[in-house]
Structures are given as structure tokens and as C-alpha cells.
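Missing here: one protein chain of the complex. Every other protein chain is in place.
Now for chain A:
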Amino acid sequence: MAIRVTQNMLNSNMLRNLHNSMYSMDKMQQQLSSGSKISKPSDDPVVATRGMFYRSSLMENEQYQRNIGEVQSWLELSDKALDEAGSIMHRIRELAVNSGNTTLGPDSLQAIGKEIEQLKEHLGTIANQTLGGKYIFGGSDIMTPPYDVSAGKITTTNNSEIMLEVSTGIQVPINVTGQSVFNYLGNGGKNVFDLMDKIVNDLKDGKPVNNELGNIDEQIDNLLGVRSTLGARANRIDLIQDRMEKEETTLTEGMSKNEDADIAEVITNLKTQENVHRAALGAGARIIQPSLLDFLR
């Protein structure tokens, strides 16, 4: 027997169809307005959790890049300071060599001493180099000047490296400790400031100081050593930064692939669905209306 179809069945079937097509249009409309394939985890749990992961990773990446920026400014400033310190040391070496010239009288030696005194003062300001109000050679004691200007002595004893995380689980020191640069005791047992004090005193006493060349060279070597570590570190940071930038692109792309709605596809689907909806409405209007009643008089 053929299935009996009643007006109510037609009605409720049509309503159900209309609801379904409205529901899918609503979904697509949501995708269009949000630009995202999903609006809640149940739309696609995998996409949702991956989306959370991407968002989190992007924030980590952003943070690491921020940290790298900080590391770079510390390293650059430290390098510049050490470069300057190097020039000073070379000038001192030059002067020390000159002082060995036997034609120089005590006056000339005293004049050299004066210049070295100035150079020492300059080295002191280098040791007290600040970045945003923080003494970069103070170890972790960033708020106290490592060099005591009035005493003319390096006073820091803090030898702590300050570490920053530049990628998951990787920490690098951002500073060079003043201890390792300015409190390096060579074979002569004197740090660079003490050595300069001795040189100045000798020159004042009219003694040439070319016998200190070995000690000066030791200090210069130490400086160079520290600078090369710094350079190596800067290289490493550059590599990490490069990696972070690439990773950011990959993550952004991944996130986009993961959850971005394909607008062209959605619009096409929406158009199709719209047609279906129109057809359903039209069919409904035709089917629901007439009954035998309309043709009986």
C-alpha cells in the first residue's frame, strides 16, 4: 500500500527541511563573519585543540623574540663598550712603549702619566656603562655602579650572569660580567685599574713603564677573549632569532591552515544552500497550499 501523506506530514517535513537548511546557512554565515572554520570545540575538536596550541606557541614565539631583542641590545652595547676599552688599552700600550724612549725627560714621562690617568677615568666610565639605567657590567647587581669613580677602583664582586630564555629550554647570558673584564688578574696580580695606577705612579716617579708591556698585553688578550665570546654568543642569538622568525611564519601559516575558513568555498556553499533553501520554500508554498478542497465546489 502506498504511504498515505497528510497535510501535517508535508508541513512538518517542510519545516524540518527548512530548519536544516537554515541551520547550515547559519553555520556558513558564522564561518564567513568569523573567518574561522570552527566556533566551538565540538565543531571539530582536533582543530580546536590544535588552534589552542598554535595560539599558545605564537605567544611563546612572540615572547622569545622580545627576549632576543633584549639580549641583542645588551650584547651590542657590551661589545661597543669593550671595543672602546680595547682602543684605550692599545693607546696605553703605545704610550708605554713610548715611555721606554731614553730621550724622554721626567716631564715628558709625567705628561704621559697624565694622559693615562685620563684614559683610566674613561675606562671607568666604560665600566659603569648603563642600559636603561642598569649597569651592564655589574653582574646581577645592576643598580650599583661597578666602578667607584672617587676611589678609582673597581668595586663589584658580583660575577653572576643574567640569563634569559630565548627559545624553549634554551637560556643564554645577556651580560658580560665586569669581574671578568675589569677584575682580571694577570700574572702580575693586578687588575686593569690597579695596573694603570701603578703605571701612572711609575711615570710620575719618572720611571719608564715599558717593562709593564707584558701585563698590558695580558689585559688586552683578556679583553679580546671576552669580546670573542660575546661575538660567538651574538652569532648564536642571530641564528636563534632567524629560527624564531621562520617558526613564526610556520606557526601563523599552520594556524591559518588549521582553522581559517576557505572563504571562496564557504560562499559557494552558501550560494548553493541558498538555492536549496529557495527551492524548498517554493516547493513548500506549492505543496502546502492546494487540497482537494480547492477544487470542490
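Operating definition for what follows: contacts are C-beta pairs under 8 Å (C-beta built on N, C-alpha and C of every residue); 3 or more make two chains touch, one makes a residue touch a chain; residues count from 1.
Everything below uses one rule, namely that contacts and distances are computed from a predicted model.
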Chain not displayed: protein name in its UniProt record ("PaaI family thioesterase", "Branched-chain amino acid ABC transporter permease", "Flagellar hook-associated protein 1" or "Protein HflK"): "Flagellar hook-associated protein 1"
Full-complex contact with the absent chain, from A:67, A:183 or A:215: A:67
Chain not shown: contacting residue from A:51, A:113 or A:145: A:51
For chain A, residues in touch with the removed chain: 3-9, 12-13, 16, 38, 40-46, 48-49, 51-53, 55-56, 59-60, 62-63, 66-67, 70, 134, 138-143, 158-165, 168-169, 171, 259, 291-293, 296
